[in-house]
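FYI, not all chains are in this one, though none of them got moved.
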Amino acid sequence: MNLTVYLAGEIHTNWREELEEQAKKLKLPLTFVAPQTNHDRSDNVGEDILGTQPRKVYKDDAASDINNFRTTVLMQKADIVIALFGEQYKQWNTAMDLSTAVALNKPTILIRPDSLIHPLKELSNKANVTVENVEQALEVLKYVYE
Amino acid sequence: MNLTVYLAGEIHTNWREELEEQAKKLKLPLTFVAPQTNHDRSDNVGEDILGTQPRKVYKDDAASDINNFRTTVLMQKADIVIALFGEQYKQWNTAMDLSTAVALNKPTILIRPDSLIHPLKELSNKANVTVENVEQALEVLKYVYE
(Lines give C-alpha, C1' and ligand atoms only; values in the text may rest on other atoms or scores of the structure.)
Protein backbone atom coordinates (compact mmCIF):
# COMPACT_ATOMS: atom_id res chain seq x y z
CA MET A 1 0.00 0.00 0.00
CA ASN A 2 1.61 3.20 -1.27
CA LEU A 3 1.15 6.26 0.93
CA THR A 4 1.96 9.91 0.28
CA VAL A 5 3.48 11.88 3.16
CA TYR A 6 3.52 15.69 3.29
CA LEU A 7 6.47 17.06 5.26
CA ALA A 8 5.58 20.46 6.72
CA GLY A 9 7.85 22.74 8.70
CA GLU A 10 11.49 23.71 9.22
CA ILE A 11 13.29 24.42 5.93
CA HIS A 12 16.79 25.27 7.20
CA THR A 13 18.00 21.78 8.05
CA ASN A 14 18.03 18.64 5.91
CA TRP A 15 15.61 16.58 8.01
CA ARG A 16 13.50 15.77 4.96
CA GLU A 17 16.41 14.20 3.09
CA GLU A 18 17.33 12.21 6.20
CA LEU A 19 13.82 10.89 6.62
CA GLU A 20 13.44 9.99 2.96
CA GLU A 21 16.79 8.20 2.93
CA GLN A 22 15.93 6.14 6.01
CA ALA A 23 12.53 5.27 4.57
CA LYS A 24 14.19 4.13 1.35
CA LYS A 25 16.59 1.89 3.26
CA LEU A 26 13.61 0.29 4.96
CA LYS A 27 11.86 -0.05 1.57
CA LEU A 28 8.75 1.65 2.88
CA PRO A 29 6.50 2.40 -0.14
CA LEU A 30 6.23 6.12 0.70
CA THR A 31 6.18 9.17 -1.57
CA PHE A 32 7.25 12.40 0.10
CA VAL A 33 6.04 15.90 -0.83
CA ALA A 34 6.68 19.23 0.86
CA PRO A 35 6.20 22.99 0.67
CA GLN A 36 8.90 24.90 -1.22
CA THR A 37 12.04 24.42 0.89
CA ASN A 38 14.24 26.95 -0.95
CA HIS A 39 13.60 30.02 1.21
CA ASP A 40 14.63 32.59 -1.43
CA ARG A 41 12.61 30.92 -4.16
CA SER A 42 9.60 30.82 -1.84
CA ASP A 43 9.96 34.53 -1.05
CA ASN A 44 10.53 35.57 -4.66
CA VAL A 45 8.26 33.26 -6.63
CA GLY A 46 5.58 35.93 -6.95
CA GLU A 47 7.90 38.40 -8.64
CA ASP A 48 9.71 35.60 -10.50
CA ILE A 49 6.47 34.71 -12.26
CA LEU A 50 4.38 37.89 -12.21
CA GLY A 51 7.09 40.55 -12.42
CA THR A 52 8.15 43.31 -10.00
CA GLN A 53 5.50 44.50 -7.56
CA PRO A 54 5.15 48.11 -6.33
CA ARG A 55 5.79 47.40 -2.63
CA LYS A 56 7.10 44.65 -0.38
CA VAL A 57 3.59 43.80 0.83
CA TYR A 58 2.48 43.10 -2.75
CA LYS A 59 5.59 41.05 -3.43
CA ASP A 60 4.68 38.97 -0.37
CA ASP A 61 1.10 38.71 -1.47
CA ALA A 62 2.06 37.48 -4.94
CA ALA A 63 4.41 34.89 -3.46
CA SER A 64 1.88 33.63 -0.94
CA ASP A 65 -0.73 33.09 -3.69
CA ILE A 66 1.56 30.68 -5.45
CA ASN A 67 2.95 29.03 -2.32
CA ASN A 68 -0.57 28.34 -1.06
CA PHE A 69 -1.57 26.97 -4.47
CA ARG A 70 1.36 24.56 -4.31
CA THR A 71 0.78 23.40 -0.77
CA THR A 72 -2.96 22.97 -1.33
CA VAL A 73 -2.38 20.74 -4.36
CA LEU A 74 0.15 18.59 -2.51
CA MET A 75 -1.65 18.35 0.83
CA GLN A 76 -4.86 17.23 -0.89
CA LYS A 77 -2.92 14.27 -2.33
CA ALA A 78 -1.31 13.39 1.04
CA ASP A 79 -2.40 10.43 3.21
CA ILE A 80 -0.25 11.54 6.16
CA VAL A 81 1.11 14.92 7.30
CA ILE A 82 4.26 15.29 9.42
CA ALA A 83 5.13 18.74 10.83
CA LEU A 84 8.52 19.56 12.35
CA PHE A 85 9.03 22.66 14.48
CA GLY A 86 12.57 23.89 15.08
CA GLU A 87 13.82 26.12 17.88
CA GLN A 88 13.88 29.28 15.79
CA TYR A 89 11.53 31.49 13.78
CA LYS A 90 7.80 32.11 13.95
CA GLN A 91 7.00 29.02 11.86
CA TRP A 92 3.39 30.05 11.35
CA ASN A 93 3.21 28.14 8.07
CA THR A 94 4.09 24.96 9.97
CA ALA A 95 1.22 25.64 12.38
CA MET A 96 -1.05 26.43 9.43
CA ASP A 97 -0.17 23.24 7.53
CA LEU A 98 -0.61 21.05 10.61
CA SER A 99 -3.92 22.67 11.61
CA THR A 100 -5.22 22.38 8.07
CA ALA A 101 -4.31 18.69 7.99
CA VAL A 102 -6.09 18.09 11.30
CA ALA A 103 -9.21 19.91 10.08
CA LEU A 104 -9.17 17.78 6.89
CA ASN A 105 -8.97 14.61 9.07
CA LYS A 106 -5.52 13.69 7.73
CA PRO A 107 -3.51 11.53 10.18
CA THR A 108 -0.70 13.72 11.60
CA ILE A 109 2.65 13.47 13.41
CA LEU A 110 4.18 16.49 15.20
CA ILE A 111 7.94 16.62 15.76
CA ARG A 112 8.99 19.18 18.36
CA PRO A 113 11.99 19.75 20.63
CA ASP A 114 11.47 19.73 24.40
CA SER A 115 11.86 23.48 24.57
CA LEU A 116 8.62 23.96 22.63
CA ILE A 117 6.41 21.69 24.68
CA HIS A 118 4.54 24.51 26.36
CA PRO A 119 3.78 26.85 23.44
CA LEU A 120 2.83 23.93 21.18
CA LYS A 121 0.64 22.10 23.71
CA GLU A 122 -2.69 22.69 21.97
CA LEU A 123 -1.32 21.83 18.52
CA SER A 124 0.34 18.73 19.95
CA ASN A 125 -2.99 17.75 21.46
CA LYS A 126 -4.68 17.97 18.07
CA ALA A 127 -2.02 15.92 16.26
CA ASN A 128 -2.38 12.12 16.41
CA VAL A 129 1.18 11.56 17.60
CA THR A 130 3.84 13.88 19.02
CA VAL A 131 7.47 12.82 18.91
CA GLU A 132 10.80 14.49 19.65
CA ASN A 133 12.84 13.67 16.59
CA VAL A 134 12.85 12.43 13.03
CA GLU A 135 13.91 8.89 13.99
CA GLN A 136 10.81 8.48 16.12
CA ALA A 137 8.60 9.80 13.32
CA LEU A 138 10.12 7.17 11.04
CA GLU A 139 9.36 4.49 13.63
CA VAL A 140 5.73 5.57 13.61
CA LEU A 141 5.56 5.39 9.80
CA LYS A 142 7.17 1.96 9.91
CA TYR A 143 4.56 0.81 12.42
CA VAL A 144 1.82 1.33 9.83
CA TYR A 145 3.39 -1.41 7.70
CA GLU A 146 4.09 -3.95 10.46
CA MET B 1 2.93 12.50 -8.94
CA ASN B 2 0.43 12.62 -11.78
CA LEU B 3 -2.08 15.48 -11.67
CA THR B 4 -5.17 16.13 -13.77
CA VAL B 5 -5.77 19.73 -14.86
CA TYR B 6 -9.16 20.98 -16.05
CA LEU B 7 -8.85 23.87 -18.51
CA ALA B 8 -11.98 26.05 -18.34
CA GLY B 9 -12.77 29.06 -20.49
CA GLU B 10 -12.12 30.62 -23.87
CA ILE B 11 -12.69 28.17 -26.76
CA HIS B 12 -11.86 30.35 -29.77
CA THR B 13 -8.08 30.37 -29.48
CA ASN B 14 -5.65 27.45 -29.16
CA TRP B 15 -4.33 28.28 -25.69
CA ARG B 16 -5.01 24.73 -24.47
CA GLU B 17 -2.83 23.16 -27.17
CA GLU B 18 -0.07 25.66 -26.39
CA LEU B 19 -0.17 24.91 -22.69
CA GLU B 20 -0.24 21.15 -23.22
CA GLU B 21 2.68 21.31 -25.63
CA GLN B 22 4.79 23.39 -23.26
CA ALA B 23 3.96 21.04 -20.39
CA LYS B 24 4.99 18.08 -22.52
CA LYS B 25 8.33 19.71 -23.36
CA LEU B 26 8.95 20.17 -19.64
CA LYS B 27 7.90 16.54 -19.05
CA LEU B 28 5.42 17.57 -16.38
CA PRO B 29 3.26 14.50 -15.56
CA LEU B 30 -0.01 16.32 -16.24
CA THR B 31 -3.23 15.10 -17.87
CA PHE B 32 -5.38 17.86 -19.34
CA VAL B 33 -9.18 17.77 -19.65
CA ALA B 34 -11.61 20.48 -20.78
CA PRO B 35 -15.20 21.32 -21.61
CA GLN B 36 -16.25 20.71 -25.22
CA THR B 37 -14.17 23.22 -27.22
CA ASN B 38 -15.94 22.74 -30.55
CA HIS B 39 -18.54 25.53 -30.29
CA ASP B 40 -20.95 24.06 -32.84
CA ARG B 41 -20.79 20.58 -31.38
CA SER B 42 -21.40 22.05 -27.92
CA ASP B 43 -24.46 23.96 -29.18
CA ASN B 44 -25.88 21.05 -31.15
CA VAL B 45 -25.07 18.04 -29.00
CA GLY B 46 -28.58 17.93 -27.54
CA GLU B 47 -30.23 17.62 -30.94
CA ASP B 48 -27.37 15.45 -32.25
CA ILE B 49 -28.17 12.83 -29.64
CA LEU B 50 -31.85 13.37 -28.74
CA GLY B 51 -33.22 14.57 -32.10
CA THR B 52 -34.81 17.84 -33.17
CA GLN B 53 -36.44 19.91 -30.41
CA PRO B 54 -39.61 22.05 -30.87
CA ARG B 55 -37.97 25.40 -30.07
CA LYS B 56 -34.55 26.97 -29.66
CA VAL B 57 -34.91 27.09 -25.87
CA TYR B 58 -35.42 23.30 -25.78
CA LYS B 59 -32.49 22.73 -28.10
CA ASP B 60 -30.38 24.77 -25.69
CA ASP B 61 -31.76 22.88 -22.73
CA ALA B 62 -30.96 19.50 -24.28
CA ALA B 63 -27.42 20.62 -25.10
CA SER B 64 -26.80 22.03 -21.65
CA ASP B 65 -27.85 18.74 -19.98
CA ILE B 66 -25.15 16.91 -21.82
CA ASN B 67 -22.51 19.63 -21.55
CA ASN B 68 -23.01 19.81 -17.79
CA PHE B 69 -22.83 16.02 -17.53
CA ARG B 70 -19.49 16.09 -19.33
CA THR B 71 -17.96 18.92 -17.32
CA THR B 72 -19.15 17.45 -14.01
CA VAL B 73 -17.51 14.10 -14.77
CA LEU B 74 -14.24 15.74 -15.77
CA MET B 75 -14.06 18.36 -13.05
CA GLN B 76 -14.64 15.75 -10.35
CA LYS B 77 -11.50 13.94 -11.59
CA ALA B 78 -9.43 17.15 -11.70
CA ASP B 79 -6.77 18.05 -9.11
CA ILE B 80 -6.34 21.60 -10.46
CA VAL B 81 -8.62 23.96 -12.40
CA ILE B 82 -7.32 26.73 -14.69
CA ALA B 83 -9.80 29.26 -16.12
CA LEU B 84 -8.90 31.64 -18.95
CA PHE B 85 -11.08 34.67 -19.73
CA GLY B 86 -10.69 36.37 -23.11
CA GLU B 87 -11.67 39.90 -24.06
CA GLN B 88 -14.92 38.92 -25.78
CA TYR B 89 -18.19 37.17 -25.01
CA LYS B 90 -20.18 36.70 -21.83
CA GLN B 91 -18.12 33.68 -20.77
CA TRP B 92 -20.55 32.73 -18.03
CA ASN B 93 -19.54 29.07 -18.26
CA THR B 94 -15.98 30.08 -17.46
CA ALA B 95 -17.24 31.90 -14.36
CA MET B 96 -19.42 28.90 -13.51
CA ASP B 97 -16.57 26.38 -13.85
CA LEU B 98 -14.16 28.49 -11.79
CA SER B 99 -16.72 29.18 -9.03
CA THR B 100 -17.65 25.51 -8.88
CA ALA B 101 -13.99 24.54 -8.55
CA VAL B 102 -13.50 27.06 -5.72
CA ALA B 103 -16.60 25.78 -3.90
CA LEU B 104 -15.29 22.20 -4.23
CA ASN B 105 -11.94 23.33 -2.74
CA LYS B 106 -10.04 22.55 -5.94
CA PRO B 107 -6.82 24.62 -6.30
CA THR B 108 -7.38 27.21 -9.05
CA ILE B 109 -5.51 29.55 -11.42
CA LEU B 110 -7.28 32.43 -13.18
CA ILE B 111 -5.81 33.81 -16.42
CA ARG B 112 -7.20 37.21 -17.36
CA PRO B 113 -6.11 40.16 -19.53
CA ASP B 114 -5.54 43.56 -17.88
CA SER B 115 -8.74 44.90 -19.36
CA LEU B 116 -10.81 42.54 -17.24
CA ILE B 117 -9.22 43.28 -13.88
CA HIS B 118 -12.17 45.28 -12.60
CA PRO B 119 -15.16 43.10 -13.57
CA LEU B 120 -13.34 39.92 -12.49
CA LYS B 121 -12.05 41.25 -9.17
CA GLU B 122 -14.22 39.07 -6.90
CA LEU B 123 -13.59 35.92 -8.94
CA SER B 124 -9.87 36.69 -9.00
CA ASN B 125 -10.00 37.08 -5.24
CA LYS B 126 -11.51 33.61 -4.84
CA ALA B 127 -8.98 31.90 -7.13
CA ASN B 128 -5.68 30.84 -5.55
CA VAL B 129 -3.56 32.54 -8.18
CA THR B 130 -4.32 35.14 -10.86
CA VAL B 131 -1.97 35.53 -13.82
CA GLU B 132 -2.02 37.43 -17.09
CA ASN B 133 -1.10 34.78 -19.61
CA VAL B 134 -0.68 31.10 -20.33
CA GLU B 135 3.11 31.17 -19.84
CA GLN B 136 2.68 32.36 -16.28
CA ALA B 137 0.09 29.66 -15.60
CA LEU B 138 2.60 27.09 -16.82
CA GLU B 139 5.22 28.54 -14.48
CA VAL B 140 2.82 28.04 -11.58
CA LEU B 141 2.18 24.43 -12.57
CA LYS B 142 5.91 23.86 -12.87
CA TYR B 143 6.41 25.29 -9.37
CA VAL B 144 4.36 22.43 -7.90
CA TYR B 145 7.02 19.97 -9.11
CA GLU B 146 10.14 21.94 -8.06
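The chains carry the letters A and B, assigned in the order they are written, with residues numbered from 1 in each.
FYI, a residue touches a chain if its C-beta (ideal position, glycine included) is under 8 Å from a C-beta of that chain, and two chains touch if they have at least 3 such contacts.
These numbers were taken from a predicted model, which means no experiment stands behind them.
Colleague: Please state how many copies of the single repeated sequence make up the complete complex in this structure file, given that 2 appear here.
Modeller: Counting every copy in the complex, the total comes to 8.
Here is the rule we use: only the chains that are shown with their structure count from here on.
Colleague: Between 0 and 180 degrees and rounded to the nearest 5, what angle rotates subunit A's CA atoms onto those of subunit B?
Modeller: About 90 degrees of rotation relates the two copies.
Colleague: Report the inter-chain centroid distance for subunit A and subunit B in whole angstrom, where each centroid is the mean of the CA atoms.
Modeller: 31
Colleague: Residues of subunit B touching subunit A in their complex?
Modeller: Checking each residue of subunit B against subunit A gives 1, 3, 79-80, 105, 107-109, 128-132, 136, 139-140, 143-144, 146.
Colleague: How about subunit A: which of its residues touch subunit B in the complex?
Modeller: It comes out as residues 4, 31, 33, 36, 38, 41, 45, 48-50, 65-66, 68-70, 72-74, 76-77.
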